[in-house]
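Before anything else, here's the structure in question.
Yeah, one chain of the complex is gone here, protein chain that is, but the others are all in their spots.
Every chain is named by a letter (A, B and C) in the order it is written, and numbering of its residues begins at 1.
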Amino acid sequence: MKGFSGIYGVMGEFNSEGALREAARSAREHRYEQLDAFSPLPVEGLDEILGRTGSWAPAWVLTGGVIGGLTGYFLQFWGVGINYPFNVGGRPLDSWPLFIPITFELTILGGAVAAVLSLFVLNGLPQLHHPVFAVPGFERVTTDAFFLCILSTDPGFDPLLVRRFFMQETGAVAVTEMRR
Amino acid sequence: MAQIFSPRVSLWFKTLLIIFPLALVGGGVAAYRFSFSSYATQVGVPVDQPVPFSHQHHVAGLGIDCQYCHSTVTKTADAGMPDTHTCMTCHSQIWTEAPVLQPVRNSLSSGLPIRWTRVHNLADYVYFNHRVHVNNGISCTKCHGDVQSMPLMKKQATLQMGWCLECHRHPAAAFAPPDAVFQPPQVFTLDWRLDADPEAKRAVLKKVADVPSVRELTDCSTCHR
Amino acid sequence: MTDRKAKTNSPSGEPRPALPIVEAAVSPEASSRPLWRSLDELTGSEEFWVWARREFPHGAAEFGDGVGRREFLRVMGAALAMAGLAGCARPPQTKIVPYVDQPENIKADRPLQFATAMALGGFGTGLLVRSNEGRPTKIEGNPSHPASLGAAGPFEQAAVLQLYDPDRSRTVLHDGNIEPHGAMLEAVLEEVERHRPEQGRHFRLLTGSVTSPALAAQIEALRATLPAMKWHQWEPISRWSIHQGAQLALGQLAEPDYRLENADVIVSLDYDFLFLAPDRLRLTKAFTSRRRFDQVGFLQPNALLVAEPTLTITGSMAQARLPMAAADMKWLAWTLGAQLGLGPSPARKAEGGVRLWLDTATAALREHRGRSLVLVGPGQDAETHALVHALNQALGNAGQTVVYRQPAAAQPVDHLASMAELVHDLESNAADGIVILGGNPVFTAPADFRLGEKLGRARFSLYLGLYEDETTACCRWHVPEQHFLEGWSDVRAVHGETSIVQPLIAPLYGGVSVHELMAAFLSQPAAQAHEIVREFWRQRLVPDGDFEKRWRQALSDGVIADTATPELGTSTGGGSLPGSARSEETAGQGYEVVFAPDPTIWDGQFANNAWLQELPKPFSKVTWGNPAIVSPAAAQELRVQNGDAIRIRHQGAEVEIPVWIQPGQAARTITLYLGNGRSRAGRVGDGVGVNTYRLRPSSGLWFCRDVEVTRSDRHAELAQTHLHHSLEGRDFFRVLPLTAFAQGKRAEGREPDPEQNQTLYGPASLNTAAYQWGMVINLTSCIGCSACVLACQAENNIPSVGAREVSRGREMHWIRVDHYFEGDPANPQVYQQPVPCMHCENAPCELVCPVEATLHSADGLNQQVYNRCVGTRYCSNNCPYKVRRFNFLQYADTATPSAQLVWNPQVTVRSRGVMEKCTYCVQRIRTAQIQAQEENRPIRDGEVIPACAQACPADAISFGNVADPKSHVSRLKTLASNYSMLGDLNTRPRTTYLARVEWDANPPASPCQRDTA
Partner (left out) sequence: MGRKPAGLALSTGHRMIPGTAQSKEETRARAERAEEPPRLVQGVATFRSITEQISGIVLNRRHPRSWWIGFGLAFLLTMGLFYAISVLLAVGVGIWGINIPVAWGFAITNFVWWIGIGHAGTLISAILLLLLQKWRNSINRLAEAMTLFAVACAGMFPLLHLGRPWAFFWLLPYPNGMELWPQFRSALVWDVFAVSTYLTVSIFFWYTGLVPDVATLRDRAKNRFTRLIFGFMALGWRGSAKHWRNYESAYLLMAGLSTPLVLSVHSVVSFDFATAIVPGWHSTIFPPYFVAGAVYSGFAMVLNIIIPLRKWYRLENVVTEQHLDHMAKVMLATGLLLAYGYIFEIFFAWYSGDPTEQYSVVNRATGPYAPLFWLLLLVNVVLPQSLWWRSVRTRPVLLFFAALSVNVGMWMERFVIVVVSLNRDYLPSSWRMFTPTGWDWLTLVGSLGLFFALVFLFVRFLPMVTMFEVRDLLAKEKGKSS
């Protein structure tokens, strides 16, 4: 950090998910912690290698769903039972079976909204400007190029070492240093 | 590959995305509040009249009973507007030359009625009945406000359905002492409360006993036919 | 609304349009079933395949509808504005306009009621007219008037719409040019002067039958000035044969006064007395008073036997009904007479069903001597009437079930002869000055008289009429007539009871009173109707000095005490039983045509009345037109379906007219309703239906034999409100045999009704109010006259929608009278069933409304909140009774100012896109509640009467508080015959029915083809 605050990290480009996986693995072997990988498709097993598994999304969805459901039921119960009680077709005011469909739909809605929000928030999107976009050839990350990045926030980060690592230990076809 | 967007754009975009849903919600709330605003409901907005008739002067000043002009209020659904002759009973004697009363005199001579601007306007599908309210001891002021302090007549209630329901859901609270509907000073006792004097309270509760139940009072066909 | 024109009327033979009654298309197997759905089923089901080939026939035709471009843009703007502003618009500023000088007793929501009377065919019916702030808005029967007894028929009730009809004539016309009123008066005076020298030998007066004493007096006065003038009378529906018959039998003109309440057995020969009689309302009350079955003990029902050419509401009430040609009626009468030992027996012997019917009738009459009654219709000749009078004498009924009175008419005459004489005089120029007081005779006179063109020969012809109609076109002077609600007059009921006709509103269109016009002829052009009538009665009412008092009494009662015509002795003095010279006549092999007044527009005078035009005619349920009524047999022979046109030729005249196939029609009789096909009725009535007067000769005013009938290739879409006349073997209409009723058997359905609270949810007691409103409809006493339908329409501001919309199934009536046929189509069992909203306690409609526009009130009403309704129409789909009505388009006429005057201010006028239905007349309930609450008393039983119940002459509809076990309606609901329609759906309707009680003996099998012995 101290010396390299101007640097975001060093990026190595690879030609296949296999190569990427290898690179990531050896990076971990070299005690690099702050890694990030970029790929045109989810690369199997990469998360495990990078040591970041699991996601908060399920929790979000659960909360959203519960909130939606409760809102749905109480909106109905209060609306027709308490706020303005009506005699509708001789049905009792608390005719709960008739409240099920709306409760259900709102549960789903709440969950879905939460899911989308989680996607945005957890991924920090939208993020139109980002240092990695400056990397030459990065546009191919959405086609067929794979990248591994060692961040400057890594305790053992040193641009020179990292570059050497990429060029000698991995099959990087190109290595780039990213400025903030 | 070059950056497509500058950091600033990125920031703006993010902010917009956050603001947009908030704006939607805010808009809804605003619309709701607007429906109660004095612009939408005209509450408290004095209305111009051909003759600047002052309830303050006639009621508070001269102590004229409401029924003197609104003569059918206890008899029909319609409270009744005074005919030109009613005005002239006094104004053929006093203020005979007052220019503000010219329209009244014209009406009498031409036989053409005065066209007052309506202040309390209910939709045609609402069947409000003054008779039944007043005779059951709902004070005029309950809906029309402290008329006696209004130089020019103005609405004090939104006259929205929700407002009607308030009383129809809590009839007891709406009652004035039965004998207090018209005669000053009780007619103006805005601060009168059910517990004010036990004797009146008894009378009111007796009345409450024989008004229809709340469920009946909140039935659609009570007002819509 | 040009789309009201029936297709047959356009001269150009347009391509045969799509078959409208696709409804009748059916499965091939249907015809083999004992139960048949509709006649088209029996006659095979080609339409089915026609339809199949044509997929959706009306499609392309409709493309043009919608609106013209400019109109479109205009409305679009409006619609979008509405769409946009609906949310946040605030109501526009409105004005309050008080009186300059407040009149007494006119209060906004306190309507006043005035007693008056309306004349139909000259005879008066007493009415009470409701006036809101000076506008007559509703006409009801006058309980203290003997011809009404509180009931009112469709004609009386619809008169209020006629009052505001913007098409009524407004100006005096001379040769078609507008003239000042004064000019007309001058011309009149001049004319009188012209005739004075010859004592008016060439002067003629033409009226309907006149009962107004004041008018009669004026005519006499005119006679005094012009002794040689002649007074002619013409009514298309004349009662002369009745009077003349009495002359033959009793030796003097007489009006039979039937006491049906005393009759155990009634035999009617071609007499639809429940509709045709001038005092039909009274007769209905009397007749149905023996048909109530409304208490357990009740078991003295009367038995009715009817022989008639076409199914009438009277016939539908019969225990034994015999379809028979009108021309055979005479023979039938004599045969019946002979069987009862009166007069010679005709050579021709009865067979089959006729025999059976005759024997039944004979037996019944013999059994109930003195408590039976035989009636015969005005269509039959004097001889037959004489025979029947004699028959009633012989059975000892005279004095018991019928008494004879002097005719109430000022001068009863043979209208046909009178008209014939007039026409002859016009032709021979013996008459050159003629005054016509109302009645539109040019349209209604026998075709072969050609009155119209003859009138042209008169030098002076003046017509006083409500409308600028066919007669106006043939007269030099036209004077707009006052509506009876606009001016003073007086009128007598058929038995003489006299009413003062008092106005409720100043003439809207500057009409002239008949009395004032007559006064002009009496050289008192300034006289006022009010004065004339008042002065006339001042002389009559003197006996006790206080005229004012009696006058006021007469006005408030609506009838002047003891003015009934005196009874006549019941001896057959002088009268001898006429020979049965023509009693051998038969209808022969050819087709017979019978003429009858239209069930809803009478002789044509109501043709411009949208309420009556749209009132479904009994049985056929046809509106806006008058199809020829033919029998199933005839239809098969002519190879016609409903709506296909036929050509009828007789004595050189010809009409082309669509048919309606009527079960129970005499096999070879075709019934034509008069009064339709007006050419100058107004924007509503012009060209609706077919003018059948064109076929009505002086030789056969009521029926003609051996007419030539051929099939035409044209087709008209009949605007029907009801296409399907079978019960489908379902149990919504229940019948109890008399014996079962006597034993107190319940009117069981296929399924028992569920117990209360038999639901998943368990009890939900939400009907908390002290009053629980409910209704009971008595299926035995209902005669299906449709008075309730019109009463409801008038009370609840129900719009009429026109023929096109009706034929699309969009009529708006809140209560309908369903008719079902069962059994042999040649002579079926007929059931009628009035169906309003059932106000179900578990209302299916309420559950499905997404916006709470229909909800249940605490006092058990199924409320409809128009201003909340968004128009999903889901409620209508889910209503098993289909009693909900939808404003598919803007039906309420908010454009025509005078159309709005008739609206009832107590009922919201509905806009486009809103559902509506019967409310149990909630406005009346609430008014009564407020009144009672103010007077600190409970609402009395019978204090709240819905419009339908109020109008019903049969008292078939009862309404009241079902929470009070002592109320009338509760008592009815405890009867064993009480049942809920479709109750097994657990809708728990508040409107229930008393099952129809039927005599166990089936009606005699009918003669499917005539036996010609």
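Everything below uses one rule, namely that a residue touches a chain if its C-beta (ideal position, glycine included) is under 8 Å from a C-beta of that chain, and two chains touch if they have at least 3 such contacts.
Keep in mind that this is a model prediction, so the values were computed, not measured.
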| item | value |
| --- | --- |
| Absent-chain contact - pick from C:Q93, C:Q295 or C:N877 | C:N877 |
| Identified contact with the non-displayed chain, of C:F886, C:F959, C:Y979 or C:Y993 | C:F886 |
| Identified contact with the non-displayed chain, of A:I7, A:A27, A:V61 or A:V162 | A:V61 |
| Interface with the undisplayed chain - residues on subunit B | 1, 4-5, 10, 13, 28, 32, 35-36, 158, 160-163, 165 |
| Residues in subunit C touching the chain absent from view | 22-23, 25-27, 29, 37, 48, 51-52, 56-60, 62-63, 65-67, 72, 75-76, 78-80, 82-84, 86-87, 722-730, 732, 750, 805, 808-810, 816, 818-820, 833, 835, 844, 847-852, 868-874, 876-878, 880-882, 884-890, 912-915, 982, 985 |
| Where the missing chain touches subunit A, by residue | 13, 15-17, 19, 36-44, 46-47, 50, 52-53, 55, 57-58, 61, 65, 72, 75-76, 79-80, 83-84, 86, 88-89, 91, 95, 98-99, 101-102, 104-106, 108-109, 111-113, 115-116, 118-120, 122-123, 125-130, 132-133, 136-145, 163, 167, 171-176 |
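Going forward, only the chains that are shown with their structure count from here on.
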| item | value |
| --- | --- |
| Centre-to-centre distance between subunit B and subunit A (centres being mean Cα positions), rounded to whole Å | 58 |
| Mean-CA-position distance for subunit C and subunit B (Å) | 48 |
| Mean-CA-position distance for subunit C and subunit A (Å) | 80 |
| Overlap residues in subunit A, where contacts from two or more other chains coincide | none |
| Contacts with 2+ other chains: residues of subunit C | 766, 855, 857-858 |
| Contact footprint of subunit A on subunit B as seen in their complex | 1-7, 9-10, 13-14, 17, 165, 215, 218 |
| Complex interface listing, subunit C residues touching subunit B | 87-88, 90-91, 93-102, 107-110, 766, 768-769, 855, 857-859, 861, 863, 865-868, 906-909, 919, 922-923, 926, 929-930, 933-934, 936 |
| Residues of subunit B touching subunit C in the complex | 31, 34-35, 39-42, 71-72, 75-78, 80-86, 107-108, 111-118, 121, 123-125, 127, 129, 131-132, 135-136, 210-213, 215-216, 219-222, 224-225 |
